[in-house]
Each structure stands twice: as C-alpha cells, then as structure tokens.
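Of the protein chains in this complex, all but one are displayed in their positions.
Here is chain A:
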Amino acid sequence: MRSDVVIIGAGGAGLVSAINAHESGAKVIVLTKEYPTRSQTCMAQGGINAALSNAGEDSVEAHIKNTLKAAHGLAQESAVKFLCEEAIGAVEWLDSIGVPFSRTKDSKIAQRTLGGASAARACYAQDYTGLKILHTLYDRCLSLGIEILDERYLLEFITNKSENKVSVCGVSVLNKRSGEVEIYEAPSVIVATGGYSKIFHKHTTNSSSSTGDGIASALRAGARLSDMEFIQFHPTALKNSSILISESARGAGGYLLNSIGERFTNELLPRDEVARAIYDEMQKGEDVFLDIRHLGEAFIDEELPQERKLAILYENIDPVSDLIPIKPVAHYTMGGIEVDSESMTNVMGLFAVGECANHKVHGANRLGGNSLLELIVFGRQAGNNASKYAKNVKKDENISLHVEVESEVLDKIRNCTCRVSFYEKHKLIGDIFYKNVGIKRDKKELIFALDEIYKIKDDLPLMGVDDKSKIYNNNLVEFLEFKNMLELCETVLLSAIARGESRGAHFRVDAPSENDAIFKAHSIVDESGRVSYEN
C-alpha cells in the first residue's frame, strides 16, 4: 500500500503528527501494534506545561529556565525555546478541539505545580490528563477520516542508498491477526513508537508495550541514537506493582516520609534529586511512603481520583487514611533517535517524535509536564515537515520483495526449537538493570551488566517461540520485542560506561560530579557500538 506519510505508533505523538500531516495535504496511514487509545500516553497523569499564568504569575522565560536547569546543560537552548514558546498555542489548540481540561473558578484552564517548576504551570484534566488528551486526539483523527490500521507490529524501516545518502522508502510490518508480512510504501515515515523503559521489566511504571521497537529499528536502518544513558526514575511508584502515583500528589502538598514518619527531602525538587533521596533512605533500610492524608477526602476525590483508585486496588490501602508505600522505578527514557530542528533523523525522510525521539529538550532530566507538551509541539512539526518532504520526492520504488525477506526471517524464528526462555532472560535483565543501571551506577557494575547482556546475546540462537501459530502469535511478537530491547540495553550500557561523570538522571558513584570539560555534550551511539560526543 502506498501513501505520502506512514506513521508508526498511534499514541499522542503519532496522532498529532497524523492530524498535521493530513491537514498539510498528505495521504496518511497510521500503523499501531495495538489500538490507537491503548498507548503509553493514556498513562500520563500530571499535566501538560504551558506558561499561561492562570494560577499565579508565570512566563515563557521561566519555563525555558526551569527546563534548561533540569536538563543539566544538555538541552539545546533553541529547541527548548521553541518548545516553551509553542506551549501556549499547543494547549489552546487542545482546548479548541475539546480536551476537557479542569477549570479554575474564573473559567480558565486550571494549572498545578510539578517538580522543578517555579510556577503552577501544568494544565491538567484531573489526573487523567494523558487519557483525555489521547482520546480527544483519536476522535479528531476519526473526524478527519485518517486511516489507522490496528495490530501491525513494526519489523523494519526499508531504505535505499544513493549518492552516499540513505533515504527511507517504506516499512515492513507483521499483521498480528493474519500473521502475514505487509509492506507500506511512503517517501516520509514518522517514528512515534514511545520509549524503552520496559527493559527494566517489572521495575517500570510503563505499559508492557514500551519496548523501544522504533528506536531499535531506526538504529538498524542507519539512524543515530543519542543520550541513551539518561533514564528517568519516577520517585513515586507503588511499592508492589510499580504503578505510577502522579507527581501532582506531591505538587498538591503530599509529603515523603520514612519508616519513622520523618520528611527527608524537599518533595518538589526535580525527579532525579527526589529519586536519589528516596534511594538513599531505602539503602539505609527505611521504607518510604507518600502521605496525602492531610489533603482530605474531598480534595483527593476531586483532584486525584485515579491515585486513590490505584492505591486501593494495587496496594490494598486507602490514601485518605493510610500512607502509600512507594519506590522509584524507571519512568521516562530521555534518549532516543536523534533528530534535527525539523524533527528529521539522519536517514532522509525518516522523522521521529515523542519519547522515541531525542529533540534535545530534556537533556539529562525531564521536567514533569514536558512530555505531553513535546508530543503536541513536535508532533505538529513532524507532521507538517513529513508532508512537505513527501511532496518533493518523486520516486517509484518497488519494495514488495521485502515481504519474502521478512517472512523468511519470521519463519526461521517460528521453526527454531526454544531451549532457553527469553521471558526468563528479560526478567533477569530487568533485575540487573534496576540494581546496576538504576538510580546510582558504578563503572564496575555497568561493565558487569554489559557482560551479562553479551552472554544473553550469545544465547539468542537457543531462544525462540513455543507457539508456532501464524494467527495472533503474541509469543512471536514478544520475542521480537525482546530482541529489540536487548539491542537497546547494549546502547544504554555502552553510553553509561563511556559517560564517566554524574549528570541529572545518570549518577555515577565512582564519578559523583559533573565534568563539563569532557561531558557537557550529547552522547551518540551507532550500530557498531561506537560512542562519541557532540554538541
């Protein structure tokens, strides 16, 4: 099937790109491995930043300043400026298409304070901000008649090389329902597949789908990845299930307490600092709790209804009367596919947006409320630019032969006898990563983790799938996801070993301070595993 723009992923970033590419006149197809309302975006709770000054004084300059400060010298000022300047228009646009934002008494969009922000800047819809934005975007796509094809799992980006340039010309996907390989041709492809926190297995707030497929496929297609070592730990996930309790709970005045009921940190510091403070308490043998009891039942039910529901369901406690047991877990991956100021990767025609992309706005630590914002701002940009780019490409490639190539790869996996369980290996990787590639890291431990990853890689030929069916073979899809995660684990570790300093979310106990002379730069990792630094 041929179109002008193919978008992989139907979360917030993919849908905003689709709307804008469509409105720019392109024929758009969106492919998603699930359904369009099931993506990670629906799990975002806290809010979307914009300096509207609806709940006290604020300014775009302050938003820029806070973002740059949290980024620890690693964000690109021009990109941050663009993000923060566009924020106001982005929220106004969401409001105009029907996002049901919470309101103030004087009919303005309500705003609250999240960590690292100097003002109440996050616009929200109770604590269902991501869900309500995502569903409204989906409805908007339907109203425009945008074609969304469900349950297509990304295999590879198809490229061609001419005059020393690599260009994308389509994608191959597995239709999960039929088990057949399908090819979608397009001069512009947008990757909007989300982050890679699922490498931490159960130690993440993320959906089981955040396996970094787009990032790994882009790397294989020749795209560069950057800042892969920067993984944000969210300070407050439920202790037993790793389910997220929104930062808005602390923004509203929630306390962090240790076992003897003492506060031990300023709850509204940026996430990296709060996560480390909690980690230190836990290392001392303390349990850590979030206390929102003093906020009162009425407030909790009005502003934090989801948090209450989740705590009751998954922790068997009611936060109206009980302390919430928490721990920090992997939440957001700052690294990803490197893009330029037009959202394009170094592969011509291949664009990236959302958590899978690195627009260099988060640097070493992302501010709460900036991820939903990035989807809208850069989604608009990527959609428009992909549409524009497609109009200037006049090529008729025949890439249908890739069906056979990819089908053979899948048949080979199906026919392989499974002697080692990749599910067990994924669990092992998650435990090793949480311990050694987590909130505090050490060179020796990182090298140990990399050796373990190499051992698992050596065992890959012994792994396979027990399910031999063609129809809806999730066992096969999960194996392909595992292989992608394994590739990304290597890039994370190579980048984390090379960065011999501490900065933001990357904290090295063997090099606890920032070393601007060498490392005030973005790490780049290519497919051969070479790490370099660029500004």
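Here is the rule we go by: a contact is a pair of C-beta atoms (placed from the backbone, for glycine too) under 8 Å apart; a residue touches a chain by one contact, two chains touch by 3 or more; residues count from 1.
Convention: contacts and distances are computed from a predicted model.
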Absent chain [UniProt protein name; select from "Pyruvate dehydrogenase E1 component alpha subunit", "ABC transporter substrate-binding protein", "Translational regulator CsrA" or "Fumarate reductase iron-sulfur subunit"]: "Fumarate reductase iron-sulfur subunit"
Touch with the omitted chain, as defined above, among A:49, A:76, A:126 or A:343: A:126
Hidden partner chain, touching residue among A:177, A:419 or A:530: A:177
Residue, one of A:217, A:232 or A:475, that touches the chain absent here: A:475
Chain A residues touching the omitted chain (full complex): 34-35, 37-40, 42-43, 93, 95-98, 100-105, 107, 125-126, 128, 131-132, 135-136, 139-140, 142-143, 150, 177, 207-209, 241, 243-244, 306, 309-310, 313-314, 316, 418, 421, 423-424, 465-467, 469, 471-475
